[in-house]
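Below: one structure, written as structure tokens.
Of the protein chains in this complex, one is absent; all others appear in place.
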Amino acid sequence: MSGPLLVVRDLVKHYTSEGLFAARTAPVRAVDGVSFEVGRGETLALVGESGCGKSSVGRTIIRLQEPTSGEALFEGQAIFRLEREPLRALRRRMQIIFQDPYSSLNPRMTVGDAVAEGIEIHRLARTKAERKERVAALLEEVGLDPSYASRYPHEFSGGQRQRIGIARALAVEPAFIVCDEPVSALDVSVQAQVINLLRDLQERRGLSYLFIAHDLAVVRQIAHRIAVMYLGHIIETAPTETLLSDPRHPYTQALLSAVPEPDPTAQRARIVLSGDLPSPSSPPPGCRFHTRCFHPLRSERCRSEVPLLRPVHGSLAACHYAETPASPLAH
Amino acid sequence: MSERQSYFRAALGTPGGRAGMLAVGAIVLFGIAAPLFLPDPAAQPDIVGGALQPPSALAPFGTDDLSRDVLARVAAGARVSIAVAAIAVALSATLGTLIGIVAGYAGGAVDALLMRVVDGALAVPRLFILLLLLAAWERMPLAALILIIGITGWFGTSRLVRAEVLRLREADFVRAAEALGARPGRVMFRHLLPNTFGPLLVAATLAVGDVILLEAGLSFLGLGVRPPTPSWGGMIYDGRAVLTTAPWVSIFPGLAIIATVLSVNLLAGGLRAALNPREA
Partner (left out) sequence: MTALLEVQNLRVSFPEPGGGRIVPVDGVTFTLERGRTLALVGESGCGKSLTSLAILRLVPPPGRIDDGSTVRFGETDLLALQGEALRRVRGRRIAMIFQDPMTSLNPVFTVESQITEVVHAHFEVPKREARDRAAALLQEVGIPDPLARLKSYPHQLSGGMRQRVMIAIALAGQPEILIADEPTTALDVTVQAQILEVLDGLRESHGMAVLLITHDLGIVAGRADRVAVMYAGQIVESAPTGALFANPSHPYTQGLFGSIPRLTGATGRLSPIPGNVPPPSAWPSGCRFRTRCPIVHPRSAEAPPLLPVGPDHLIRCWLAEDGAR
């Protein structure tokens, strides 16, 4: 079967305060009409700063949260319409790994039991011995000693815990994994180990990743394509090298210039954005970035007309003036 | 290594916990082993000459108005009081945990309904319910008393467990289990339940002290454990007529109550102290 593995159309996720006596406040428009595709064996990175909605996208498409509206097709199946049992079956195909290596493992469960959980739930092993064997093989695959199976999570470092979380996700042999900031909480040297592991696993198993991150330098090591989010919208998407070498949206340019490069000789001029991120419950009208934009051509149009993603120089960019470079500093 | 064992081992690390655990252990052991070296608590060896004897080498706590050995009766009372408290608390902790986990994990209408029931129940004094039931059921058997104390004691526990579950529910390991396709039962009992165990244990230990006091109070009013079954509250009640002439009949069971409740609370404090560093 060809065609993309996952197609997401017009995904919307709003959070309203719940409860009988909760004040009626404007909903938080975390994700506000997001569309993208992920191909087989492909990594799409969803990049943005806190509050841009990237994690909500990840959690919604694997139905850990219910979407407000929109559609998602996974291997042709409409995910958001699945009833309980077909949804459980889908869990074998789509998995998630988390950012926080501490909260993502049950402190009262051995490593072996954590990794075996998916095997147990989906009855993927006929005997206890077979289950044990598979757990050992999974631990080995993520670079851990199989003897760790009988230990508890608190005995392990952040990087090791992250590997355990990866083994747990792999246990059900998924085709697609949402990686929700999987290396953000790790030290640099360990971060590189986990990035390499994820790359190896992708190659070996033909996995597809939705890689959610805030660090463009990390993303560059693993993503085939990048989608940049700002206040619930994708504002630019392009193949990785295109986006990094020729960013078309002013926000992408600012984000890129803010990445600290460990090289004193190559200190690029920085674009320092002014002001704070507006509240996602009352995003600015028109282009959501206009309140902080530094594009020389920015105009009344930006304040009133929402720019749509459109092809510009090999990227898709949601800026009315994407043809003109926003800043001579950008590259 | 069982989790329960490890909690108690950790509690041994604090001086209060150590003292509490040793004292509770000693009291329980004393209650259990007493028949081996003390007279039968029901025996009335010499109802005429041996009644109301002050403490002596033969009867270290003296004798009561029926010439029964007070020490032997305090020991028998320990068996009864602690057993009543332990069984009742086990029952209420189980009920409270089940209801708390379901309310916390299910959320929404189920949670709202269960918690309104708890709010209502907590607004009625427990003693009042008990007195009402005991007044209506004159010769209530011990098992029924335990049952009633148990089912009127879970409200607070359910709230505690629910609060804990609400916190844990947001942890990524619960997300991960759901993403693996775990059914609600599995999430609640494999993931949430074991993680509520610590605070639950502290609360249950404190509850044991409370129930010992409650049972003593009821028995003192002549409503709890009925004679001839010895109970500390009942013994104080029996001794009130001779309080000025033979105070030992009431004082020793009174001291037993204080010592037991104090050591149970010390143990609870030790458990709490042992648990908190884990939270940090």
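A and B are the chain letters, set down in written order, and residue numbers restart from 1 in every chain.
Here is the rule we go by: a residue touches a chain if its C-beta (ideal position, glycine included) is under 8 Å from a C-beta of that chain, and two chains touch if they have at least 3 such contacts.
Since this is a predicted model, take the numbers as computed values, not measurements.
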item: Omitted chain's touching partners, listed by label; value: A
item: Omitted-chain contact residue, chosen from A:E66, A:E83 or A:D276; value: A:D276
item: Hidden partner chain, touching residue among A:R151, A:R205 or A:R220; value: A:R220
item: Absent-chain interface as seen on chain A, which is shown; value: 49-50, 157, 159-160, 187-193, 195-196, 199, 214-218, 220-221, 244, 254-267, 270-273, 275-277
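Note that only the chains that are shown with their structure count from here on.
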item: Chain B to chain A touching residues, read off their complex; value: 3, 171-173, 175-183, 186, 190-191, 194-195, 197
item: Residues of chain A touching chain B in the complex; value: 59, 62, 64, 87-89, 91-92, 94-96, 98-100, 103-109, 114, 117-118, 121-122, 165, 168-169, 171-172
